[in-house]
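The structure appears right after this line, and notes come after that.
Just one protein chain is left out here, and the rest sit where they should.
Entry: subunit A
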């Protein structure tokens, strides 16, 4: 970024440093002669300069980002400080009432506890299975392409579709799982997979693992395939067994990919909504209400956009903090 240097010289500097070898003299001369006739800041109106053209091409992006991202962000801040019923609209500043009111909601602390518990369980199970799958399909052997595709296939579905699918799958009356367990003689009565708080949580975890394992498998696979073969060979020469190779070579070298999946998985789970909204509706007895569901309920059931906005701001702050922490961890992992 050298604003005082004209575009032409900036472009020249970049050119000589990057493609000197790749271009023949003749074309370079043509371009050079041509460039002197290019309208720039010095020759021609400003709106024909490359700077102006770049601005023009970036204008749609800038408009989109401003109207649908920056403005809403500012607005949610304002809303969080205002009395803002859904139907009546803005009724002026009431700060900090929305923030202090949050803890009045008896579901606030249970929702936080539940969301954290869910995040921990999903992250551990999902990343564990994803790593196993990635190791399974890592080497090329007959059928491995088929396995990769099959493991990933649920990932092509939408989360809402997958949740609706499992809602039928878990049905005590028509679902196959309950019938299967009965047929095997493991249970006597139809199983209500979504009936108790614990089983509802675990059933949802199973759905999410099924839906996303292939997705994280792919990220880890990319990481695995970046580990040079020589490292493995050297370890084998030194007489390391499979477990030692996994512990001392694969895991440490996979750390950047693992950190990325951890970040994605933790963020996604903290913001869980569709799966619980469709599968459990927050039940039984509000035992599976997540934070984002709480925001939704504040806004569209209790019709209080102000408190919903305050909750949203808190979620945003927590996520930003988490991202910063993970980013630091990631960098640390890279350095060590």
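As a convention for this text, contacts are C-beta pairs under 8 Å (C-beta built on N, C-alpha and C of every residue); 3 or more make two chains touch, one makes a residue touch a chain; residues count from 1.
Note that in this section contacts and distances are computed from a predicted model.
Choosing from "3-oxoacyl-ACP synthase", "Urease accessory protein UreF", "Transcriptional regulator" or "Carbohydrate ABC transporter permease", the protein name stored in UniProt for the chain missing from the display reads "Carbohydrate ABC transporter permease".
Here the missing chain is touched by one residue of A:111, A:289 or A:313, and it is A:313. Considering A:81, A:131, A:194 or A:218, the position touching the chain not shown turns out to be A:218 (whole complex).
Check A:143, A:185 or A:239 against the missing chain and you find that the one touching it is A:143.
Take subunit A: the residues that touch the chain left off the picture are 1, 3, 7, 10, 15, 19, 22-23, 27, 30-31, 34, 38, 50-62, 64-65, 67-73, 75-76, 79, 89, 133, 136-137, 141, 143, 146-147, 149-151, 153-154, 156-161, 164-169, 171, 173-174, 176, 210, 213-214, 218-219, 222-223, 257, 260, 271, 273-274, 277-278, 292, 295-296, 299-300, 305, 308-309, 312-313, 315-316, 319-320, 323.
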